[in-house]
Structures are given as C-alpha cells and as structure tokens.
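For this depiction, one protein chain was excluded, whereas all remaining protein chains were kept in their positions.
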Amino acid sequence: MHTYTEKIQNLAKDVLKQGKAEMVIGFKQGTIPMAANPFVAKNENDADNLIWSSTCGLNLANYLPGIKKCEGKIGIIAKGCDSRNIVTHIVENKIDREKLYIIGLPCTGMVDKKQIALLFDDEITQFSEEGNTLIVKSETKEEKINKQEYLRSNCKTCTHRNPVIYDELVSDLVEEQIIEDQFADVKKIEAMSSEEKWDFFDKLTEDCIRCYACRNACPLCYCPTCFVDESGPQWVGKGQNTDDIKTFHYLRAYHCAGRCTDCGACEEACPMDIKVRNFTRKLNKDSLELFNWEAGLDISQRPPLDTYQPDDPDDFIM
Amino acid sequence: MKIIKIDKKEWEQGLDKSRKEYHLFGAVKDKDYYLIQALGDKVYPDMESSDTILSPKSVIFPQTEKMLTANLDEAQDNHHIMERVETDYSPRAVLGIKPYDAKAFKILQLNFDTEEFKDPYFCDAYAATTLVGLAVNNPGQFDFSTSVDTGPFDETDLDVLLIDTGNEYLAKVITDKGENFISKCGFDNQTDEKNALETISKLKKKAEKAIVSTVSHDKLNGKTILELYNAPFWDDIAFSCINCGTCTYVCPTCWCFDIQDETKDKSCIRFRNWDTCMSRLFTEHASGHNPREGKTQRVRQRFMHKLKYFPDKYDQGLMCVGCGRCVKHCPVNIDIREICEQMNS
Amino acid sequence: MGNLLEHVGIEKERVHFSWISSAEATKFVDVVKKITEKVRALGPNKKLKKQYN
Partner (left out) sequence: MGCGECAIKCPGKADDEYNMGLSTRKAIYVEYPQAVPLKFRIDPDLCLKLTKDKCGTCEEVCPANAVDYTQTESKETLKAGSIIFAPGFKPFDPTILDNYQYSNYHNVVTSMEFERILSATGPTNGHITTLPKVPVNPKKKKDKLLAEQQKNPKRIAWFQCVGSRDINKCDNSHCSSVCCMYALKEAIIAKEHAGDDLDCSIFYMDMRTPGKEFEKYYETAKNKHKINFIRSRVHTVTEVPGSHDLKIEYVDDFGVRQTEIYDMIVLSVGLEISQETKDLAEKLGIEVSQNGFCKTPTFDPVSSSRDGIYISGVFNSPKDIPESVLDAGAAASAAGDSLSEARNTLTKVPESVLEVNVTGDRPRIGVFLCDCGSNINGVVDCPDVTEYAKTLPYVEFAYEPLYACSQDAQDKMAEFIKEKNLNRIVVAACTPKTHEPLFQETLKNAGLNKYLFEMTNIRNHNSWVHKNNPEIATLKAKDLVRMAVAKSALSEPLTEEKISVNDTVVVIGGGVAGMAAAQSLAAQGYETHIIEKKSGLGGEALKLYKTAQGEDAQEELKKMLKNINSNNKIHVHLDTTIESVGGFVGNFKSDFANKDENFSLEYGISVIATGAKAYEPDEYSYGKDDRIIASLDLDKMFQQNDSKLKKINSAVFIQCVGSREPERPYCSRVCCTHSVESAIELKTRKPDTDVFILYRDIRTYGEKELLYKKARDMGVIFIRYDVENKPVVKAEKDNVKITINDHVLNIPLEIEADLVTLATAIVPRKSEKLANFYKVPLNDEGFFVEKHAKLGPAEFATDGVFLCGSGHYPKPLDEAITQGKASASRALTLLAKKDTLFTSGTIANVDFQTCSACGVCISICPYNAPEFAKEGWGKGKAEINPVLCKGCGLCVASCRSGAIHLKGFDTNQIFSQIFGLG
C-alpha cells in the first residue's frame, strides 16, 4: 500500500466528518492491475476506499466542472498538475475557489503503464510499489523495477510536483526536480525538415480512432459543444481521413495553448498510445519562451493568449 | 467434419498460395501494439499475438465506409443522383481471429443481415470474408468469454478453427468457405478425426480452466427493465466516465454508426462512421433537446443495451463476447464485469 | 499559430503575418508579391488538403 493511502483516507474522513467539504474526489482501487478509478467519497465509509498509487495518472480537476449538485464545498485530492488545472478552472470561471477544499498531494511522479506492460509478453496480474521500487508480476514472471526509470515522460520533466494551491497537505512538500532541458523532445522535432516533421506527425496520428479520450480526459476541454461536434459550420470532417484526424489534433492543441499544464492525462487516456503531447508540448515551449508563462500557477492571471500587452512579442509580424 | 494438420513450417507457404485468390488480414505488431491489418506481400500474421486493440470487426464493418456518391454538376445527366460506391468485395480471409471476435460477427448480423433488412455493405463484405480462427490456448486475465456463452475454442461463425498443438496447427474446417480457403492454401494433410478431437478437447478443457475471469448474469433475465433502469448505482458508476468512445470503438459487438455527407466542388460522398453512444451528439435532436443529456444516462444506456435490452429483444444471450477489451482500455477503469455483477445482484 | 503549423510540417513560408494599415497600399502589394513568390517557389501545397473520393 502506498504510504499516502492511509493519510488520504484519514484526511478525507476528517474533512467529511467536520463538514469541511461535502465530498472528496479521489481514486479507488481499480478492478485490474495498474488501474485506478476516479471516485467520489461522500461519507466516511466511502473514504476507506480512497487509495493512492503511482498509477493515479488521470487529472481529477477534470471532474470539477461536471459536479452540479453540491451545496457545500467539494474536496479534491490534487497532485501538482491537478492543482494547476484547478487554478486554471478558477481563472476560467469554472469553479470558485471558495467552493473547493483542496487536499494537496506532493507528487513523486506517475508511472508509464504502457512501458511497464511491454516488459511482459503476457498480461500483468499484480502491481505493487514500495517506495521507489515497483513490483510487477504476470503469470510467467516477476519484475522489480526502479520507478524513476518508468515515469511517464511528462513526469520526468515535471517541475511542479508540489501542489500550487491547497487547503491542506497529504505530506511534506517534495523536492522539485531540476530539469536541464525541459523541451529536448520538442527541439528534436524542431530540428527536422518540414517533410520529416510532416511524416513524423503522420505516423504519430495514423492509428487515431477519434474516440476523443484525449480531449475528454483533459480538464481544459469543457466546452458544451466541441468544435469537432459542430455541424454549422462543420470545421472538421468526421471520417477517418488523415487530414481530418490531424486537424482535430491541431485545433485541440491550439485550444490548449497557454493553458496546458502538461499533466499527461491525454496520453494516459489514449487507447491507441498516441503521444498527443507532441502537439501541446510545442505550444507550452512557445508560451514559456515568448511569454515566460507556465499555466496554472496564479489564480490572478489570465493565460497570455487571453490578454494583450503592448510589449507582447511580435517578431512573427513582418 | 474435416480436420487438417498443418505443419507450422508450411504455414506461410500456404498463405502465399492463397494470396492469388484472397486478400489476407491478420494481427501485425507495429509500434508497441497489435492491430488487424491487410497483409502486404511477405507479411504474415503474428499468430502468437495477444489481443489487437481494436477487434477485427473493421474488416467487414470499417470505421469509415463510403456508401454513395453523387455529382452535383448540373451539366451532367446523372447529377444529384446517389449511386453506390464501387468497393472491392473480392475474397478475403482473416487469419488468427479469436473465437470470441468471430462470434461477435454473429451478433453484428442480427443488426445488418436479417430477414427484413439487409445492409448491402455488410452483407457483401461478410460474404466475401473467410474467418480463420485460432483457438486460445492461454487465455489472458481479461478474457471472460466462458461466462458469456463463448469460450476459447468456440466455433460460432468461424469457417476454420486452428488449434495450436506446438509444431503444428490442427485446422477444423467448419464451412465450405473454410474448405475453399484451406484447399487454396494447399493444406491437405487430413488427419484422424478422433485423435485430433481428443487432443483438441484436452487443450480446450485446459484453456477453459485457465480462464479466471467470470461474470454472472443469470438473474438479469428475471429483472424488469425499469427495475434496472431505476437502479441506484448508475450515478456512481458513471461518475468517473469521461464519455470517450473507447469502449464502443474497441468492442467487437458495437454496431452503431452515423451517416455523413461531404461535398466539395461538384462531388458529394455519403459515408458512415462508427458512432458511439457515449457521445452527447449520439442522441441530440435537431431541436437541441437531448433525451440522454447527462453522462449517467449515456453510461446506463451502454450497459443496459448490452446486458438487458439486447438479450430481451433477441434472446441470443448478452451483447458481449467476453473479450475484455473495454475493461483493459477504459482510461478510468469502468469494468463491465463489475457492473454486470451489480445489475445481477 | 504559425509556430505550431511549422512544427507539424507546414513550411513556414506558407504562413505569413503582417500588419498593414488600410493606408499602406504599397506595403500590401509588396507583402503579397513577396509571399506569392515564396509560395510559388515551394510549389503547390499537398498537406492538410483533404482528398475527396
């Protein structure tokens, strides 16, 4: 059991008991190994089901705008990236800070389930962790692996593991990672020729089935009607045409420009293992370089593309 | 029934022979996962493969399928007249399909190929397709096919069932289609039926025993629709759902589709796409009214359809073959087995 | 906008941003000429151009 699990359960019980919040959004144990199921604890008994593990990679902030029936406050377990998306929600008028009771969770990174699955020819039957060691079993073999080597790629470059906004903390803050080159992956693509880039993204998106799990797992995507679903005008064709598929991915990325916290939920949710962060990462890099901006750090600031400053960079205008 | 023994060393040669007449499909590993693909020259299916992410239903019922075209050029005589798209329906064979995936076609037929209605695209594709199954000797932990009237050696809707016995395959030739394919491959080493069946039976028992995952649905039939519909658990089940369509897209039995027209300049095509009941758009009316506005209604619809409406309407068991793909790929771990248990209890 | 298009392989010469006031007719002509030349040198665009049928 992860050391955070018991703390979370106790904190949640306390929060619910004292009425600091009416519900607590967290994870419960999944039905299959390496799965965690987003779950809302409404009473102290429910709170016993809350867990924590390195597989809780989805972004719980995603569930906040959907909660309509709640008189009191909503409690939520928030790791670094979740908290940044909560900030974004507050900035974008999705929820009031006063409506929230945030249980901050200093995060040590989430694991890349698909990478781990590749170590096995058959299905994984058990997963557990002890500190930095992950113990993974299948019918045929057992592996003990170092968690740091199997972190999700966004967790590897994360510099905001600690929550940026919270009412109480699950544990002491953890040390933030110092990343030498935040955007090595983006630079690799930037160095390609136009043709190589085009082919790279062709290959990247070729298996997309347009289930929109990436969009739906993303806390930023809360529009009542998404542009892909609009019929008048129909911005994107609905078939499996590669240009339509790519258009969807481009536009989704644009809509996240300056707002994306690189939480990795999109990639985590993709059934086809498409590395969709390759789109948003570029915009994150640009936001940082052009506007010195990282999303979701300050509830008093709108993202750079929502505002105009006379000294905004304008080198692209010729 | 004929049982043919195929030495694995001769397998690929046989396939190459069949290519003269058949387009071959099978599981291929590209990147880190398996997909069903049309096999190019010198490409052979990976018969050791675990499940493909998507089921083989796309071979007969593609995600996007052109149906009709029209030209809008008023200078031409046939303008604005919809004409069926010419599609290649020459014979094709799907190799190594899992028995539960084959069974799923039986379920799809209930929708596309009935006395009353025949979907020409589905029927023509189905008629052209030979399904060469491979019995599952080592079922994975998601496989709960035995609980839903299928099983690792199920022969429903297969034309040929291959059984892997180590160095060779035993091929149970089930239909004429299967017979034709096997003969086109040049596999003709007919084996003693009794011995073979015994081997198969042993393997089958072993495989069925290896299935750890089960689900009970015995009481569903006795419950009324309204009782289940109004059950208290739907909100909790639906809470974590993000309404992506993953479960419906990976499902071998989900058959819903949506028709779209696209026009450019003087040409127009009408095509259909897989649709998903997880999408709000699925039921949205032109008026803006939506009978399944909330995600609870949508989640409930999916499970009620698979586990209650379908069985009630067709009396053909559940609309589920137990492949476990939706369990494995759901990003938030909504598990049909658990829900079925809840509905059954 | 231009950055991401360039990033996914649209040649950057195909996307231009310019600020031209309605009084700057000459600049408009110059910019359009310059862009036309650049794009012509690249040849026809095949990317993100949906093929029907």
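In order of appearance the chains are A, B and C, and numbering begins at 1 in each one.
We adopt the following convention: a contact is a pair of C-beta atoms (placed from the backbone, for glycine too) under 8 Å apart; a residue touches a chain by one contact, two chains touch by 3 or more.
Keep in mind the model is a prediction, meaning the values are calculated, not measured.
Across the entire complex, contacts from the unshown chain go to A, C.
Only one residue in the set A:67, A:288 or A:305 touches the chain that does not appear here, and it is A:305.
Among A:48, A:230, A:289 or A:314, the one in contact with the hidden chain is A:230. Within the set B:166, B:222 or B:288, the residue that contacts the chain not displayed is B:288. Contacts to the hidden chain, counted on chain A, fall at residues 91-94, 222-225, 227, 230, 232-233, 255, 302, 305-308.
For chain C, the list of residues touching the undisplayed chain reads 24-26.
Here is the rule we use: only the chains that are shown with their structure count from here on.
Per-chain CA centroids place chain A at a distance of 32 Å from chain B. Our note on geometry: chain B versus chain C, Cα centroid distance of 46 Å, whole angstroms. In chain C, 50 are the positions where the chain touches two or more neighbouring chains simultaneously. The multi-chain contact residues of chain B, meaning those touching 2 or more other chains, are 262.
Only residues 1-12, 16-19, 31, 47-51 of chain C touch chain A when the two sit together in their complex. Listing the residues of chain A that touch chain C in their complex gives 186, 189-190, 194-201, 237, 241, 243-244, 246-247, 250, 253-254, 257, 279, 282-283, 286, 316-318. By the touch criterion given at the top, residues 31-33, 35, 50, 53-54, 63-64, 138, 140-142, 236, 239-240, 242-246, 249-250, 258, 260, 262, 271, 273, 276, 279-281, 295, 327-329, 331-335, 337-338 of chain B touch chain A in their complex.
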